[in-house]
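Removed from the display is one protein chain of the complex; every other protein chain stays in position.
Chain naming follows the written order as A, B, C, D and E, and within any one chain the residues start at number 1.
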Amino acid sequence: MRVGPIDLGLLREDLLAAIREDVGNGDLTTRATIESGSEARAEFISKQNLIVCGVDVAGEVLRLCDAELAFKSLVSDGDSVATGSVLAEVRGQASSILTAERTTLNYLQRLSGIATVTCEYVARITGTAARLVDTRKTVPGMRQLDKYAVRCGGGLNHRIGLFDGVLLKNNHLAFHASVGDAIEAARRRVSHLVKLEVEVRTMEELREALSTNVDIIMLDNFTPARTREAVQFVAHRIPLESSGGITLDNVREFAEAGVDYISVGALTHSVTAADIHLHVFPE
Amino acid sequence: MRVGPIDLGLLREDLLAAIREDVGNGDLTTRATIESGSEARAEFISKQNLIVCGVDVAGEVLRLCDAELAFKSLVSDGDSVATGSVLAEVRGQASSILTAERTTLNYLQRLSGIATVTCEYVARITGTAARLVDTRKTVPGMRQLDKYAVRCGGGLNHRIGLFDGVLLKNNHLAFHASVGDAIEAARRRVSHLVKLEVEVRTMEELREALSTNVDIIMLDNFTPARTREAVQFVAHRIPLESSGGITLDNVREFAEAGVDYISVGALTHSVTAADIHLHVFPE
Amino acid sequence: MRVGPIDLGLLREDLLAAIREDVGNGDLTTRATIESGSEARAEFISKQNLIVCGVDVAGEVLRLCDAELAFKSLVSDGDSVATGSVLAEVRGQASSILTAERTTLNYLQRLSGIATVTCEYVARITGTAARLVDTRKTVPGMRQLDKYAVRCGGGLNHRIGLFDGVLLKNNHLAFHASVGDAIEAARRRVSHLVKLEVEVRTMEELREALSTNVDIIMLDNFTPARTREAVQFVAHRIPLESSGGITLDNVREFAEAGVDYISVGALTHSVTAADIHLHVFPE
Amino acid sequence: MRVGPIDLGLLREDLLAAIREDVGNGDLTTRATIESGSEARAEFISKQNLIVCGVDVAGEVLRLCDAELAFKSLVSDGDSVATGSVLAEVRGQASSILTAERTTLNYLQRLSGIATVTCEYVARITGTAARLVDTRKTVPGMRQLDKYAVRCGGGLNHRIGLFDGVLLKNNHLAFHASVGDAIEAARRRVSHLVKLEVEVRTMEELREALSTNVDIIMLDNFTPARTREAVQFVAHRIPLESSGGITLDNVREFAEAGVDYISVGALTHSVTAADIHLHVFPE
Amino acid sequence: MRVGPIDLGLLREDLLAAIREDVGNGDLTTRATIESGSEARAEFISKQNLIVCGVDVAGEVLRLCDAELAFKSLVSDGDSVATGSVLAEVRGQASSILTAERTTLNYLQRLSGIATVTCEYVARITGTAARLVDTRKTVPGMRQLDKYAVRCGGGLNHRIGLFDGVLLKNNHLAFHASVGDAIEAARRRVSHLVKLEVEVRTMEELREALSTNVDIIMLDNFTPARTREAVQFVAHRIPLESSGGITLDNVREFAEAGVDYISVGALTHSVTAADIHLHVFPE
Partner (left out) sequence: MRVGPIDLGLLREDLLAAIREDVGNGDLTTRATIESGSEARAEFISKQNLIVCGVDVAGEVLRLCDAELAFKSLVSDGDSVATGSVLAEVRGQASSILTAERTTLNYLQRLSGIATVTCEYVARITGTAARLVDTRKTVPGMRQLDKYAVRCGGGLNHRIGLFDGVLLKNNHLAFHASVGDAIEAARRRVSHLVKLEVEVRTMEELREALSTNVDIIMLDNFTPARTREAVQFVAHRIPLESSGGITLDNVREFAEAGVDYISVGALTHSVTAADIHLHVFPE
């Protein structure tokens, strides 16, 4: 589940851009108040129960700021930790730690926030056959990490972007005479490794979609009751995905209706940052 | 208040990166289902009452995707609009509009979400002398736009990054014998155009800070009651800023306590995306 | 099939880098020999029969060099043209055309070379059910365009990169007790939109793979005879792909053996540039 | 002849872009099938006789993917090796090696392909005074490495781009009254460190060029017989370069005709990838 | 005062671009004349008395060229050194040192030139209350380093760019009915951490500015005599800055007139490079 060395390497430019965005031409406060020889130790501490995500990213941000900083993670991404846990510690030049503080926290807090809420959703559907998936509703620039956080929280990724899966939505179908026409056109043109999913809004559209050779059907904005009806009608001939209007309160109803996948945009479009602090101790 | 041509020009690389993040090596669905000659018209529609932010950004994203698209905004950033309003419309190649859809919405929904909640906070403190300000708790890569959205919602920006203001927090003060020492060191080293703000956690620290030539004092995690006490003690000798633990529910209490500024991290670290859709019509 | 405006926009940085690679600090020859007022007209002419690919790219390269150049394509990517055909013409500042010449030709010649040979392969298997596909054996930096050229030549793209499809090769299977184990592990971890393909080298491995719930099986380095045997054994229960050792001479044998897909690395790893010239006429 | 540390440093961005092009948002197959603790050893093995080129580049690609990988080259760029030779080996995280495999091979196979064919051309003209040179007909983005591979194969580089040498071709001469005028204009405007070469197509043009103070004359599309005639006419007053229509079969005829340089575009525009594999062993 | 690890990290791209600008596709001279095994030792030597600036930058440039080079600085940025001093030495591959030579010197010579002249200005105003400050008149791409050099020379930085301070110049005031109007508009719109400075050209404008709540007043092109008059009139109610027409010859007159700050554009817009050499010794 971990972001490995390659992923961190490929993210390096983004992490540097994030540091640059905050530091710009220099951290005036640190330059003005911390003597250049000062050393410090610092701890990342959770102020709530949470699923950790972003520890390796935080370490990389710190290393990019100052290659001499000694960073040590005490938990791994995906771990569940209690309030007051020390997630990681770092030692080295005080000025480097202070300058990097906000950028590391901005990553850690968002990613742990996503992982934590994903885990809550997953917990709600425990024991059912449904799996929780994310969407492309991420903050620009954060797609890869937001989706990584969903995996850390126990969710499954839907396609990453427009390039790795076909999902025909209403806006696409409007350009075709029928769902069947649209699917057939698509099948001819895409790689044999690509699956086709189509969104339906009514039982009638569902029936039509079922008659094509699509791979997955998305039930868009179906109520739990209509979802149950759809599941019975489909009878496992094809995987079904619920989408639209799903919350922590009703997610289990959808799962119990028998769908295979449930996608929730709010996992990434409306994130509550996890409460994580950095405590710095002069040494 | 608008993002002018220069700002959009400087953001161009970020917007292109956002498009690239979603489109990658090509939009498989559009390529597979939309004939290259197809034309369309599309409308961005609000599904809730909101303060608009990101309309010009959305237009620029569309133009970057396809310079031939005709984009027309019907409202301006900062406008308050009701559910069902058309924010903008775009005409041109159907495939270009469909490919750009998610990226434009990801910007519009986040930025309008920030502007809308900022406006709610501002409304709660109407009639007091306090002004609402943001923090550096933004999503990596979104600092400039997140802060722009706060301005559109009626808030004031705190410093943009570490480079344009000095804020001595506990972690910095820990390296000095006294607040006075820290301030004096800072004053000598920074530009005469830079203001110094210091964070205090107790009335005693407030007293000490007041005896230095700092420009602003931040009351960190003071209750409304203690805030009132602090305001009376300071008696307008220096501007005061409340920070920490402030919500829509209690923001007015802080404002009525008499502080000059109230900073709220949640404006940007825990955003609820505004509900905005794109409706595409074949032409 | 065309590279649309979005694709060209996303490629812009690459095209600029290609221009920069050739022009560097300036085209000494043009600067030294062409007066700045001189105008010219120029024609891209095919010196062989070929499938065109890269005309829009060439136009974009010219526009990036000089926005005032008037470029007009006379054929479209994917068209089959005879020796001596004019593919496109451009008018404007002579120095701009001369400076851009080599970069546009380097694109046009490679891409048309790929499209042309792809078309030859496709022609050889006409009338069979097999479809020709490419591989990831492309020149670094050319993945997207090389794969576009394959499509222009009538081929189908295999996955674009490591990110949009799962292909378990021998090197991956070596880390698992059995093919079944490997497939099962993979299925659990990837998106429901991703297909799984596994490579087999023997009939025994084929049998094992068939018992898993993999989506496609690749017959690696099977002879046409063994391929026929495999096809009969599988009996359409799952799509089969031939790979390894396939040439223009034997591709039909594989197709007639009954596989669904035939992948050929040489389409992109060993390209013969098409013969296309630029004739410049002073005006 | 080796690409030194500075060259690799300057290529780093290109190598990273190549990795990113293949890996994108993550290697799904490796993520899905290789446990994160797994270690491996792997060998790059030649499957044909070849001149090696790209070993240091391959090592750098691996290091960029995972700084912990231990890479050891057993041969140097420019070495001639037999089928079955181990070119290099690498040890470390299995997932890192598997993810980097294709990118390293794409470099190694192309560059060794160029070096190998260059060496064949050079072998054909052994014992003559002629030297083999390349052209600017390279794949966009590969100019520097393609030309390095030519040097590794024993060839000499012609100018790298438009910025480091003047070559007046027909298209430039068309804008001048005479070759002499063109040369004189050029001589006045370029640095004293830059040489001027002019392309001629007929004996008459050769005579005219010889009367100017050009530094080198290129015989464009001369047959071997006409080349011999030209060499006799020029009688060593100026270096001559043959260009156009030169193949492995006729290159010696040109060399024996007595020219100083022979340039061959096919060295880089129509490359046959060398056959090199990566064998991965779990440890 | 030192450029710390974070600053060097953030500058890395610029330093690499500078190396690339000089090295391009390779250092022909070194490649042609230095055997790849050759080792060397080299010393950076001052050929004049100077204030050092750029030693850490030079070290980073060398490391970026070749991570194996052993660089050792013998002085620190900001130190005053005499003619003939060794500023730093480096050991390692001869070719790497020779290739990096010019780029390191171009940085060292400019930055030390700025620091040295800044120090001369500062020396001239010793004993007065005035502080020397710089401007935004820097060479494109060098803002951060040019301003760092000013700090090393004992100067204070004015705002870094348009983003971190407000300075209303004549060109802005022309759009307002009065200075008071302009200041009031500005005060409402900018962060509470931002100071406002206004430029005045006459005593009358000074009087008007003094009646607003601006933070600093700049006396633009005042003579020393008029400056003295202005200082007396203002009587320490607000800090004053002299700007325009200030040279080494008259800077003390301005300082003695009693202003708080004196800004000198020539510090960075008209730099005389310091005389520093690199001596290379084969080992």
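Worth pointing out:
Going forward, contacts are C-beta pairs under 8 Å (C-beta built on N, C-alpha and C of every residue); 3 or more make two chains touch, one makes a residue touch a chain.
Note that the structure is a prediction, hence the values are computed from the model and not measured.
Here the missing chain is touched by one residue of E:C119, E:L167, E:L206 or E:A230, and it is E:L167. Considering E:V86, E:V190, E:M203 or E:I238, the position touching the chain not shown turns out to be E:V190 (whole complex). Listed residues B:Q144, B:T212 or B:T227: the one in touch with the omitted chain is B:Q144. Residue-wise, the contact with the chain that is not shown comes from D:N157, picked out of D:T128, D:N157, D:N170 or D:N250. Residues 16, 19-20, 23-27, 36, 64-68, 93, 95-96, 99-100 are the ones on chain C that touch the missing chain. Seen from chain D, the chain kept out of the figure touches residues 131, 133, 156-160, 163-165, 167, 191-195, 197, 215-216, 239, 241, 260-261. Counting the whole complex, the residues of chain E in touch with the unshown chain are 14-15, 17-18, 21-35, 38, 94, 98-99, 101-103, 105-107, 109-110, 113, 136-144, 160-168, 171-172, 174-176, 182, 185-186, 189-190, 194, 265-266, 269-273, 278-282.
In this section, only the chains that are shown with their structure count from here on.
If you compare A-D with A-C, the chain pair joined by more contacting C-beta pairs is A-C. Annotation: the D-E interface is duplicated by B-C among the options B-C, B-E or A-B, judged by over half of the residue-numbered contact pairs being identical. A straight line joining the Cα centres of chain B and chain D is 51 Å long. Distance between chain C and chain D, defined via averaged C-alpha coordinates, is recorded as 22 Å.
Between chain A and chain E, the centres computed from C-alpha atoms are 44 Å apart. Residues of chain E in contact with two or more other chains: 24, 160.
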